[in-house]
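Of the protein chains in this complex, one is absent; all others appear in place.
Letters are used for the chains, namely A, B and C, taken in the order the chains are written, and counting of residues starts over at 1 for each.
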Amino acid sequence: MKFGVIGYGYWGPNIVRNLVNLEGSQVLAIAEISPQARARAQKAHPDVKVIASALEVITSPDIDAIAVVSPVWTHYELTKAALENGKHVFVEKPFTSTSAQGEELVNLAAQKNLKVMVDHTFLFTGAVKKIKQLVDDKALGNLYYYDSTRVNLGLFQHDCNVLWDLAPHDLSIMDYLLKGDPEAIVATGQGHLNGHEDVAFMTLYFPEKVIAHINVNWLSPVKVRTTLIGGEKRMLVWNDLEADEKLKVYDKGVKIGSKEGVYELLVSYRSGDMWAPQLEQGEALRNELSYFVDCVSTGEEPFNNGSAGLRVVRMLETASESLNKKGSLVYL
Amino acid sequence: MKFGVIGYGYWGPNIVRNLVNLEGSQVLAIAEISPQARARAQKAHPDVKVIASALEVITSPDIDAIAVVSPVWTHYELTKAALENGKHVFVEKPFTSTSAQGEELVNLAAQKNLKVMVDHTFLFTGAVKKIKQLVDDKALGNLYYYDSTRVNLGLFQHDCNVLWDLAPHDLSIMDYLLKGDPEAIVATGQGHLNGHEDVAFMTLYFPEKVIAHINVNWLSPVKVRTTLIGGEKRMLVWNDLEADEKLKVYDKGVKIGSKEGVYELLVSYRSGDMWAPQLEQGEALRNELSYFVDCVSTGEEPFNNGSAGLRVVRMLETASESLNKKGSLVYL
Amino acid sequence: MKFGVIGYGYWGPNIVRNLVNLEGSQVLAIAEISPQARARAQKAHPDVKVIASALEVITSPDIDAIAVVSPVWTHYELTKAALENGKHVFVEKPFTSTSAQGEELVNLAAQKNLKVMVDHTFLFTGAVKKIKQLVDDKALGNLYYYDSTRVNLGLFQHDCNVLWDLAPHDLSIMDYLLKGDPEAIVATGQGHLNGHEDVAFMTLYFPEKVIAHINVNWLSPVKVRTTLIGGEKRMLVWNDLEADEKLKVYDKGVKIGSKEGVYELLVSYRSGDMWAPQLEQGEALRNELSYFVDCVSTGEEPFNNGSAGLRVVRMLETASESLNKKGSLVYL
Partner (left out) sequence: MKFGVIGYGYWGPNIVRNLVNLEGSQVLAIAEISPQARARAQKAHPDVKVIASALEVITSPDIDAIAVVSPVWTHYELTKAALENGKHVFVEKPFTSTSAQGEELVNLAAQKNLKVMVDHTFLFTGAVKKIKQLVDDKALGNLYYYDSTRVNLGLFQHDCNVLWDLAPHDLSIMDYLLKGDPEAIVATGQGHLNGHEDVAFMTLYFPEKVIAHINVNWLSPVKVRTTLIGGEKRMLVWNDLEADEKLKVYDKGVKIGSKEGVYELLVSYRSGDMWAPQLEQGEALRNELSYFVDCVSTGEEPFNNGSAGLRVVRMLETASESLNKKGSLVYL
């Protein structure tokens, strides 16, 4: 499979490196606007054509698929052009700037019978794969909540707030793990420096009383990447910054009962062992790109397709609406 | 100073033990409804009168001050009765169930020239004292945010939700540290077991773009007591579960600038040493009760007086209103 | 069972408190040389006779058993007197100052048909009980090593070095867990302040290539209580300072093999899940004292008897001999 890559900034080099090393894929061309970044690309990959024009890459007849690794506001135009030129597309998260754009692209891909995959890299980590398995196997029982903290110092983005920058990770994971779409969203936050919110909090009401919460912050002195998931039978803590033991599953629970003749509900606690399952190693992005190549080859629809990307964009859009009203409840 | 103590459940024994050991204070009587708790009280304190009737204690002419250590819904009645009988009052948090009750008690105390102190114990810990000093000395610069996580497994309360149970700690600390009252509050949450919210999140908009956030949860497999405070000049992390180094002050910051001729704002990061100041040791409750005795003796108005308790109750009341609407913005 | 307690310094109050609360035991008298400590004892236990003379307690006809909670150099005399007066003895660790003393006491107790128990409290913690079970169940496979770090700032002892102060804990645990006695010991160390070694390291060669190591230090800025135990099949880390998850069992191992026709040995690694078993809660000292009362009643010989105490003293004595030679190998 022959790839053209658009964008060689922060993430682009990782995409190119993985595509180059992957069995069955090849990078023919890289388009990048910055001359310095082009020079870096050419030095690292002397055999690849490195040019300024995205359009030239997109319209190249030798190319089967386009990886769009450019700023969010360009995703729609570039993906659309790629699809119109008959290319499959691997595109960075968040998928698009608006859900209208996302819908259009999803429809276009379906119509053209082309694959679109949105780069929700975390879904291909050992930790999220194991959590997905635990949830699907009912090891946690019915879920109660999903609570993620994703804070650090910087990097401030100039074209979006902290929610659009950091929350897509959690939203794509929630979308993967939790049943159904959120019914309503509340987002609060504050901007202190460049006009964009740098601290934000988001609550999502999912069906069946599942509540999700995301805490994102560009102004934290310490880096935190911790997610708590509570279920009826077990609970887990995922600390992505741990070198080992990223995932801890607690055999703990709370049960509600009632004694005969007693009207007050009784809450009882159960506490047992903790267990840190060994996680699959390997670079998530490599697994994801390999899956993309497979999906294109076999015709299988990727689970992180345009529709998945669109669902995340809808949550972000709804959160923005709530945030603009300082935290109103907004139904999806 | 002679004390009567109402309530000898979970917290009462600590109050009595400290009052007994304190220079200048004495416990004459304990009122407690449960016979088992009365037996425990009598065994631990053979010299103290232990009875069932709160009223008898409150009306006792020998007693100067009443410590109200009973459930929240009884605070108003008992404090009112104590004040009407000319007693100073030390009362558990939250002060009252409604702000109307709190206002009435504040007025009554003023009118009777009696002291009311609300047990905001955390304000007397070494960690909060040091943070207060750092804030007042402008060591953090202008504040950006206050973000607290206070989660653990249980104990479920039967008469209130997790916000009323756990958030008063953080609200009293915010009230102590931050300038002004919050202007608006958004609270979200979900109850899964006994009808009361067991997971809740609260955003408070304070003046001058200071945003505060509280994450409380009775369904967490792990106990967390961590607060982040971000300022223009420095930032800190207070982890109350650390045996040593509870407080870490980071010489880190973010600055906004603009290059000449450049319209885009530039964000620059500053990163320096971390510093864990040694904190004052000693039991916070002992310090607080000693301060109460002093305030009554000298006539000094305690900073954690009825008005402080009332401000916390107003925040809780507002949060409840928001929570009932699943997260509407409610102005105070 | 009626107890007399000799010594009410640092540890004595815990012994008395537990004996008082224990079903089937009673404290009749406390002997303590310091008037201040006697006053504290009397205040806390108004019903108990508190006197200066140990001999008076030891010879009291109403008393069944003596708890010796005084400095090490007094253990021999007091235990001997107690045994001669027909009393069972619960004595602090280390059992005696010399192995000759220990042997004499063990013989005397046997001859008088009295029980002696040495206070190796750690053997009654949930962590050590679970480790013992794992070792006995062969869950770890054949053991490779036992490595303990037990360091903190102070408390300097005036009558012994850091080995005699801190190592008895680890030595009694090793004695409990490992097969056989150590064959040889090497101890190194250095004293910097009061003439006694304040930093010391001890290696013990046990049978079947099991090696044990203890790192003790009164001059560490941080407190550490961590033990690693490596086995053929599994390995564990016991961190006694963790509030939860004190014990972590790793399904990890190393295997040696040889490929056909290859002379070089091949080492292969196995890495699996980590598991933190829930540990029995409850105060270790209470469990131990309850076991002492049971052993006296039923005639069962306690596993932490005088012989166990003597084995620990022998290791300390041997270590001292090695330490005096700056680290010579000394066979037991």
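Just so we're on the same page, a residue touches a chain if its C-beta (ideal position, glycine included) is under 8 Å from a C-beta of that chain, and two chains touch if they have at least 3 such contacts.
Only a predicted model underlies this, so the values are computations on that prediction, with no experimental measurement involved.
Contact with the omitted chain, checked across B:62, B:137 or B:273, is made by B:273. Between the chain not shown and the residues C:147, C:288 or C:317, the one that touches is C:147. When the missing chain is restored to the complex, the residue among C:215, C:304 or C:318 that touches it is C:215.
The chain omitted from view is touched by exactly one of C:176, C:201 or C:292, namely C:201. The missing chain lies against subunit C, touching residues 144-145, 147, 149, 151, 153-154, 156, 158, 184, 186, 188-195, 198-199, 201, 203, 205, 209-211, 213, 215, 217-222, 228, 230, 235-237, 248, 250, 252, 254, 256, 264-265, 267, 269, 271, 325-329. For subunit B, the residues touching the chain absent from view are 244-245, 251, 271-278.
Following the convention adopted for this analysis, only the chains that are shown with their structure count from here on.
Subunit B and subunit C have Cα centroids lying 43 Å from one another. Computed centre separation for the pair subunit A/subunit B is 38 angstrom, with centres defined by C-alpha atoms. Taken residue by residue, subunit C touches two or more other chains at 244, whereas all remaining positions touch fewer.
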